[in-house]
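Shown here: the complex without one of its protein chains, the others still in place.
Our next item is subunit A:
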Amino acid sequence: MSTDDAFDDAYREHYWAVSRFVARRLDGQAWEVEEVVAEVFSVAWRRRVELPESPLPWLYGVARHCLANAVRGKGRYRRLLAKLGHHEVTRDGRTVASPDAERPGSWVLEALSRLAEADQEVLRLTTWEELTVEELGTVLGCGRSAAAMRLHRARRRLREQIETLRRDDRVSVGCTSGKGDKAHSADRADEAHKDGHA
């Protein structure tokens, strides 16, 4: 099979997986996702001689760089437009306040958002992109053991945030001084966040 044919196959097989990868991280409108996905495959096309036998993690790696560029170039502009009401709000209903709310999965996203970006990415790749530790290493550009360690730490920090959210929920339900306790929990969350950056 020629390089071009291999690329063609990878494109057809993974176009939607790459689109989901971008959509999960861009938090933008569909056309913005499509633009970045187009960039991903354009870059991949130029680098098609590097296409590995198992191309999806490699494509995710390309997508991470493209997303970083897109976010750098557009992020502030988009945020302002969103603030001004130019774009539709795309996040409504995404997060809720507590584990007892109607969408049980949503508060996990709240816990996730409290982590350092690097931790979030390891966890997203593992759960939403369903990557193995080896594939994780490919996307992150590190070895298997480093990837495993990063996943281990990220899981621990996510657990801590989930527990924090659960504690906050109990406090706010059962105690009138919940505000101060919540602030304390927020401090702990900040500490965990900084820990994630370290």
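Quick note on the criterion: a contact is a pair of C-beta atoms (placed from the backbone, for glycine too) under 8 Å apart; a residue touches a chain by one contact, two chains touch by 3 or more; residues count from 1.
Just so it is clear, contacts and distances are computed from a predicted model.
Engineer: One chain isn't displayed here; going by UniProt, is it "Carbon monoxide dehydrogenase", "Maltose/maltodextrin transport system permease protein", "CU044_5270 family protein" or "NADH-quinone oxidoreductase subunit H"?
Structural biologist: "CU044_5270 family protein"
Engineer: Footprint of the hidden chain on subunit A, which residues?
Structural biologist: These residues of subunit A touch the chain that is not shown: 4, 8, 11-12, 15-17, 19-20, 23-24, 30-31, 33-36, 38-39, 41-43, 45-46, 66, 69-70, 72-74, 76-81, 83-86, 94, 104-106, 108-109, 112, 123-124, 126-128, 155, 158-159, 162.
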